[in-house]
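Chains shown are a subset, placed as in the full complex.
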Amino acid sequence: MKLITLLTDFGLQDGYPAIMKGVIWGIAPEVQIADLTHSIPAQDILAGALALGRAAPYFPPGTIHVAVVDPGVGTQRRAMAARIGECFFVGPDNGLCTVLLDQAAGAIQAVQLDRPRFWLPEVSHSFHGRDIFAPVAAHLATGVALDELGSPLAQGVVRLIIPQPTPLAAPGRRGWRGQVIHVDAFGNLATNFTRQHVPSTGNPCLRIAGQEICGLASTFGEGRPGDLIAMLDSAGQLSLCEVNGSAARRLTVAVGEPVELYWQD
Amino acid sequence: MKLITLLTDFGLQDGYPAIMKGVIWGIAPEVQIADLTHSIPAQDILAGALALGRAAPYFPPGTIHVAVVDPGVGTQRRAMAARIGECFFVGPDNGLCTVLLDQAAGAIQAVQLDRPRFWLPEVSHSFHGRDIFAPVAAHLATGVALDELGSPLAQGVVRLIIPQPTPLAAPGRRGWRGQVIHVDAFGNLATNFTRQHVPSTGNPCLRIAGQEICGLASTFGEGRPGDLIAMLDSAGQLSLCEVNGSAARRLTVAVGEPVELYWQD
């Protein structure tokens, strides 16, 4: 059973993701299709790349991820398909697969989608998800080899720069300066600090929006409702959470908000 | 592999579309089900008909479209199933399949759903999507013939009047008067002008909400972020878009807004 996932910034209201499913099932009637999310903020390629990176590791080997956050649709930006470690990516060559590439264990092979026989007969200028990416993913699912779908991608794949923490230097303190990179539906604030940034001893503190939270919790249950806590979340990122509440609303912060992680030297 | 799609105004929060899936899979365990959209504005039959028309052409022949935007549920409005060209429609006889009918190439055969043996044993007065339409679609998917499901639909199918552009007569100018018929999640404004309304030469202009946009773009890439552009969208409709933005928010307009398309004679 082949598995295809869809991630877009289309929203669910207009039926665009369903149209992609119709195209896929017309070519590959047996595949299972999972919607990763269609709520990526419009044109936010970085948010799409991060969401794909959070989800992909939990799908079985061979899963084909179709991702369409595509402000350059209809322009000279290339369309691509790639084997990235154990999974496949189909979408625009605009950085959407950056986190997949960073996580990949195993070979990477990428092609430029330049063979219209694997597309819909008519290609619009604004909906390549339907006209190119969905049919290509379906053909891949039916067993067409990757290098049949297009020519090798010259000059490599476009990559985004994922914001990384930088060392914090202050008298008597060590730590990192980072930022919020994702706010989930609960209002939990995921930072770009991971386990590797957290000291194994000491009492690390986080500073965000003028608030200081010291100590790491390991579960929500260690706080009382309304407490702000810091914990490593289920994706391995250090997160700020309000127990049974929304840290995002409490602190009125969004993606990009600076965060400091520090401890006594 | 049989394919059923669902389109409703139920929203996703209450689980009503899932209940329809449970009913379908109880009768036809092997079908694939795609949610077209459940965000049709409440009771807006025209919006439902248009959304169905945009999506249906991309589904494989034999797909069964179940559509439920049904302000007359429980009253004398008839329930129907029909073969419309290459696809099937199951839903209320209230105009929801108008655009499918307009697009159909091939025979149309419609029946009134008047045989309770294909329904759930108990039929409520307010959720025929669950009690009648889902089980009928499932029986259709398992191979029950259309004319088994009900009697021929007397007096034909109810049709909506889809707003059409009218000629614009002004000294020295030619063109059309039309309106916005769909606003998508990006805030793109689709009008009821299609390729046939656009002159092959000259420099057509659109006027909407006191703004004039001249010339047609063929991709978003021809504008800069923030530009208002006009282009034929992926459904073949002339649309107004703000590059990397929302034309609907920029112009504060909604479905029904008058638009003029004109050019020098």
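Labels for the chains are A and B, by order of writing; each one numbers its residues from 1.
Definition applied: a residue touches a chain if its C-beta (ideal position, glycine included) is under 8 Å from a C-beta of that chain, and two chains touch if they have at least 3 such contacts.
Everything numeric in this text was worked out from a predicted model, so none of it was measured.
The complex is built from one repeated protein sequence; 2 chains are visible, and the structure file as a whole lists 3 copies.
The definition used in the following text is that only the chains that are shown with their structure count from here on.
In the CA-based superposition of subunit A onto subunit B, the rotation angle is 120 degrees, rounded to steps of 5. Between subunit A and subunit B, the centres computed from C-alpha atoms are 32 Å apart. Those residues of subunit B whose C-beta lies close enough to touch subunit A in the complex are 1, 3, 5, 7, 12, 32, 34-39, 51, 54-55, 58-60, 63, 182, 184-186, 218-221, 231, 233-234, 244. For subunit A in complex with subunit B, the touching residues are 10-16, 18-19, 21-23, 25-26, 29-30, 33, 42-43, 71-76, 124-127, 130-131.
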